[in-house]
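A single protein chain has been removed from this complex, and every other one stays in its place.
Chain lettering (A and B) follows the sequence in which the chains are written, and residue indices restart at 1 in each chain.
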Amino acid sequence: MNDYSFGYLFVGIFALVGLAMGLIAFFLAFALRPKRIDSDLATTSYECGIPPKTDSKIKFNIRYIVFALIFVAFDVEAVFLYPWAVKVKELGTYAIFEVTLFIAILLVGYFYAWGRGLLKWD
Amino acid sequence: MNFASFYPEMVLLVGACIILLLSVFKFALRKYVLGLLAILTVVISFIVMQAVPGIREPAGNLFVQNDFSNFARGLLLVISVPILISSLDMFNDASKRQGEFVFLMLISVTGLMLLVQSSHMLSLYLGIELSSIPLYMLAGLKSHNPKSKEAVVKYFLLGAFASAMTIYGISLIYTTAGTFSFVELFNNIKGTPLEMAGFIFVLAGLSFKIAAVPFHFWAPDVYEGSPPISTAFISVAPKIGALIVLSRFISMGINPAASDNFANLVKWSIAAISALSMTYGNLTAIWQTEVKRIMAYSSIAQIGYMLIGIVVIAFSPEAVIRSEGARGILMYVTAYALMNIAVFSVIKVVEARRGGTTLNHFKGLSKTDPGLALAMTVSLVSLLGIPFAAGFFGKLLIFTAGVSAGLYWLVVLAVINSAISAFYYFGIVKNMYFEAPDQECLRTETKPGFSFAYLVAVICSVLTLVIGLLPWIYQLIAKASESL
Partner (left out) sequence: MNYLLLILGAAIFSFGVLGALTLRNAIRILMCIELMLNGANLTFIATASQLPDPGLAQSMVVFAIAIAASETIVGLGAIVAMYRAKGWVTLEQFSLLKW
């Protein structure tokens, strides 16, 4: 077993412990809960102590999707910054210039979205 | 990494970003300013490309710059000028969409320019994606046609499916060959089943981009649903990119001596795609009544003829015959680009003036619009391959290359198919010249004003007639294909 796979051992242990804790919590809740249920209210989902009004499967306002899409675009582009951040000391100033260029190109998209008024709610 | 070699692409990128940001603001004559800026960007990029001295491998083994790829880059820049000019028809001065159209088109051209120089799976995949993601948006941009929204969803889903196949194919080839670079693949491909499956997947993704037969489903619907100027771009530019990169992949990356199985798979799969495309495209086009759909099936058939050039490269290891095949591809692609841009510009004008593009709408076009009818006739005749139009010389070069590679059956099939295609090309011509105008369609006719698409149609059809007779284009193509 080399070092690379050995690292996964800890991930495996962590996953097992996490799974076990979740299962224990479920089991405890199952063991401790009252077996007899008197009112209908007790079977509904708990939401800040207020009785829920509608079904939980509601349609969200479609305007959210514009923000979601812009968020995903900028969020995922950060995937390029992680490898860059690891190696930036070795690569030197040239790499800083390149990543500035990369972010500048992303900013063009951001400014366009701003200019077209996509970031406004109304 | 040599930055100077990529100045043309950078010029396009910077120009596209400036246009996108400018399009947010309102100012006088915005439409013409943005259009002119876009054309200027393309022209500067072309000049820069001629001025910068080429290096064969500007970025390791990712890209190859030689006469072959430079010809394709130049061609891509040249064909985007008429499309940009005729796109001025699509927008009014207050339209917010124009900046987006120009931006997406320039970015797509950038991606294709990177694709045609790629000699590495990474740059191939990036080039395909950078060029095709803007195309999905171009297909749906600026359209009140209810079909457009469906067309763009369909185009996107099938396109994303195809590019997922491409990258899985690349990963399969990588599992046993252990490399991405075409040059190293030449020695590393051993013909294992995984590599064969990988090649089929990559070929499937590329044939989607060129709308060749098993992966052509999107073409008729997208051509029908999209605005005609976008269609002109979609039908021309990705084909140039995919054909060039496929011919480089086969000539650089596949060693015919290494494994008989693998070499046979490459040969026969491309030959089958070519034969199926031309036959299916022509036989289906005959039954269509919508001119856009006729042109879609016609372009499927045309890609079948163009693929003969690739089949020639795959079948014959001799450099002389390979460069003959490459010459055929370059000439045919150039001619095809001009003809298709002319045809779709005519379709754009007819759609604007008569409110539709079925065969009925083309009836009697010669009486109301003789210039338009003539431009359409010239382009169709050239697509058919009647002597002394550009398409004839393209077909001539491709077919002679096929004969010298010994592919008689494919050439005979292609000639038979050309004869079949006369039915529907002449069907359109007959409707334009020998039928009385349909009163239903004339009723919607708007008063003809100045139209950029008209101008482009006339210029492109004149070029179609002239370009096959210019000796320097043959010298250019011969020089380019030597360096394949």
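Keep in mind that, in the parts below, a contact is a pair of C-beta atoms (placed from the backbone, for glycine too) under 8 Å apart; a residue touches a chain by one contact, two chains touch by 3 or more.
Just so it is clear, the structure is predicted and the values come from calculations on it, not from any experiment.
For the omitted chain, the shown partners it touches in the full complex are A, B. Only one residue in the set B:Gly178, B:Gly406 or B:Pro448 touches the chain that does not appear here, and it is B:Gly178. Contact with the chain that does not appear here is found for just one residue of B:Glu9, B:Glu224 or B:Asp369, B:Glu224.
Only one of B:Tyr7, B:Tyr168 or B:Tyr474 touches the absent chain when the whole complex is considered: B:Tyr168. Residue in contact with the omitted chain (choice from B:Val11, B:Ile133 or B:Leu330): B:Ile133.
From the options A:Phe27, A:Phe80 or A:Phe97, the residue with contact to the chain not on display is A:Phe80.
Of the residues in subunit A, those that touch the hidden partner chain are 4, 62, 65, 69, 72-73, 76-77, 79-80, 83.
Taking the whole complex into account, subunit B touches the unshown chain at residues 121-122, 125-126, 129, 133, 136-137, 140, 146-147, 149-154, 156-157, 160-161, 163-165, 167-168, 170-172, 174-175, 178, 180, 221, 224-225.
Criterion: only the chains that are shown with their structure count from here on.
Touching subunit B in their complex are the following residues of subunit A: 105, 108, 111-112, 115-116. Residue ranges on subunit B touching subunit A, taken from their complex, read 13, 17, 20-21, 24-25, 96.
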